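This is the structure, below, for whatever I ask next.
The complex appears here without one of its protein chains, the remainder shown in place.
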Amino acid sequence: MPSLTLLGQSLVSGLFIGGLYGLLGLGLGLSWGLLRLINLSHFALVLLGAYLTYQLAGTAGMNPFLTPLLIVPGFFLLGVVLQWAFDFFRVNEFSSLLVTFGITVVIESVIQWVWTADFRRLETPYATLSVRAGPLFLPVTEMVMLLVATALSLLTWAWLRFTWVGKGMRASVEDPDIAAAFGVSPRRLALLLSGVGAAYAGVAGTFVALVYTLAPSQIYGWIGVVFAVVILGGLGNPLGPLVAGIGIGISESLTMAVAEPSWAPLVSFTLLILVLVLRPDRI
Amino acid sequence: MGLALAAIPALRPPAFVESFLYLVFHWIALATSWTILSGFSGYFSFGHGAFFGAGMYTAATLAVTFGVPFLWTLPAAGVVAALLGVGIGAVVFRVRRLRGELFALLTLAVTFVLATIVLNTRIDGGPGVFLAAVAIPRIFASAASTIYVMGVAVALAAVGAAWIVQGARLGRGLFAIADDEDVAEVLGVPTYRFKLVAFGLSCFLAGVVGGIHAIFVTYVTVAETFSITVPLYVVLMSVLGGARHWLGPAVGATFVTVLTYAFVGGEWAVVGRAVVGLTLIAVILFLPQGLFGLIGRRRPGRSVPAPPAGERTVAAGSGLLSEAATDGSATAQRGPTSRPLVRCEGVRKAFHGVQALAGVDFEIREGEILGLVGPNGSGKSTLVNVISGYYRPDAGRILLDGRDLAHQPGHRIAGLGIARTYQIPRPFPRLTLLDNVTLAGMFGGAALDGGQAEREARRWLDFVGLADRASALPTELNLHQRKFLELARALASGPRLVLLDEVLSGLTPAEIGEALALVREIRRRGATILFIEHIMRAVVDLTDRVVVLNHGQLIAEGRPRDVIRQPEVVAAYLGKAYA
Partner (left out) sequence: MLEADGLHVGYGDAPALWDISLTVGDGELVAVVGPNGAGKTTLINAIARLLPIRRGRLRLDGVDVTRATPQEVCQRGVAIIPEGRRLFGGMTVEENLEIGCYRRAARRARSESLDRVYAVFPILRERHRQLAGSLSGGQQQMLAIGRALMARPRLLLVDEPSLGLAPAVVDQVFEVVQAIHRDGVSILLIEQNAAKALEIAGRAYVLEGGRVVSEGRPGELLTQSHIREAYLGGGA
């Protein structure tokens, strides 16, 4: 049996990785739940954002926490353009999976062309910074990541819940025709939402660059677990991915502590399978 | 062709050529095996890596740990993968909602679960499995040649299997499942069994491919085997080539493999990948059927020849045909009898607490046209769905010849001779008219073989006046033609009872006249008809008896002219003031 300190440290690191899962799942879940598009290229955008942060902070010497100021507006536009194209070509839920896989492969090639397939690591003073809380170490960048993930999830939740645009968005998901008959423009709102989702990918990318070593193939590394997070959290619910992400993150890191680290994925994917088979109506 | 490919090693090509060619055939086999379930039935699996990996580790474990001769491990690899697939399918295929993207995700999750188990047990344990010490059977000059020939063999086997499946009953059924699974079941396709068989075959082939690949790479690791790139590439290749054609995946696999491996080294490999990605986007947007979607919509090379001109019946104005086309079930009756064909006893069905059918009792007598009428929401469509087996009733019995249909699956009810049409036509959109109707003949009560069913189908298309559109797609028809296609499809199964759900709605008066003539002719040929309709004029004209539903209950029954005078019926339709 591992020591209490080790368990506590696992809990903390599970919590933090849960923040990353939540951040990644937020954008994916929004477009899947509200636009009925499964956007695999979300993961490619995250990595593209990470490499851009690496470039801006590592090579151009910008403060990494300021890079989103440049990245987010660009990604927002990208998201709008993508949604416009999906709408123009009448891409449906299923073919969106394949089209966005194509986009993913293209972005991966671009990343590999520009930054090569070698591992890249953004060296910043923040990387080693951590706070001591009793016997536990709390890494600062990951703490900020969790905070940002929580803030964005809450803001998105409030946006959908309390604003005219948010309510119009939810109404268009349920019945676009009737929403339109009451003056809502489902297509325009979809452009906005897709832009926001892509912007979130940019934010997630910055944190990925701060916390992880980058390689183009990392695009595929999180797909499985983030899909599990999005489905377990409930599609279209902006708080769902964060809650499910933290749950999965903690269960993974506890599994790592008490058993072999390599057993970790079993928990999340078994949960995902059970939800799919037993409660497919939730999705 | 196979011999020529197998003879390449005799030319003593350089080793890298052989291994490149091996990879081409490896991907052809893998993509084609995927298509047998996923491409044909539309159940896109993202878990092909799991079955491929299961085969790989089975072969590796048997050869390394237990010293089994390598060739003997291959069938075992296939069987293990097939059992895994069938086991998963047996659970998953029972859940109606697990189609499309949810099935894709589920199979992907299975891959990761399997990977975790393999990684953490003695099957792998972490470091991977080395096969360097395994003796490669020296069937040909060199080990590389032998592996290459095995790759060719399994690729040919996979493509051959896909070819056979596509032309067989199984393939017909799978294509129907892809277009509209519920309708396929009601037409008599045993959907659950067909999906399981296809999944088993698909996984078996993937397992064998995996077994061979184990010896090719000689070093098997979890990260490489169960990576997400295997399923993604398999899907990519099949969709590029055309997932609904037996040769499509082979074309796609060749294209992608050449692009990714031909520009070996450095920057060109990246360009190759980008081209693959762009091609996929372009194909989905502009050529959703893949490259083979360009090539005719008939199954190439495998169509049953049209019957000689003399055998074909010529539509004589009204589109009715000669007696020759009537089938076995049509011999007996020509009019109403008093013998009950189907009896409903206390049939109930509720949705979310709302009682759609609140205990319905009535009988359909052999040879009659029974009208089923009632205002909107009175439960008529629910009743049709219950009789045809789409819904299970909460209580009650539905007896056909004394046999209770209430808990039979839809395809068995179809097999017993009950056919239906849909109020909003539901043809299989990607099958030609002829294939739509042929399918009904192959799977319904008639259970004809392919050639016979196709000849019957032509006759029924002729009967409803669509003979000249046989090779069109349903999307090219207008509403009235689609309604008639529904009729032809219901009739081609040689039914004893036809449930006609609002065949007249949306038709012009002239078209209604035509449709009524057809319905009369169907009865004259011996079938019993349950005629659900809102247009009361037609009901009064056509039917022998009428039953009236309101709020899920039978409120009247009798001769049409009497029934529509009953105050309860008038009130149900027009409101109290009229009664």
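Observations on the structure shown:
Letters A and B name the chains as they come in the text, with residue numbers starting at 1 for each one.
In this section, a contact is a pair of C-beta atoms (placed from the backbone, for glycine too) under 8 Å apart; a residue touches a chain by one contact, two chains touch by 3 or more.
Predicted model only: the values in this text are computed from it and were never measured.
With respect to the full assembly, the chain omitted from this view is in touch with A, B. In the complete complex, the hidden chain is touched by one of B:Pro336, B:Gly359 or B:Gly377, namely B:Gly377.
In the full complex, chain B touches the hidden chain at residues 375-377, 424-425, 479, 482, 502, 505-506, 508-509, 534-541, 560-561, 564-565, 570, 573-578.
Touching residues on chain A toward the chain that is not drawn are 164, 167-168, 170-171, 174-175, 177-185.
Following the convention adopted for this analysis, only the chains that are shown with their structure count from here on.
In terms of their C-alpha centroids, the spacing between chain A and chain B amounts to 36 Å.
Contact residues of chain B toward chain A in the complex are 44, 91-92, 95, 97-98, 100-102, 104-106, 108-113, 115-117, 119-120, 126, 227-229, 232, 235-236, 239, 267, 270-271, 273-274, 276-281, 284-285, 288.
The touching residues of chain A, when paired with chain B in their complex, are 38, 89, 91, 93-95, 97-99, 101-106, 108-110, 112-113, 220, 223-224, 227-228, 231, 260, 262-266, 269-270, 272-273, 276-277, 280-281, 283.
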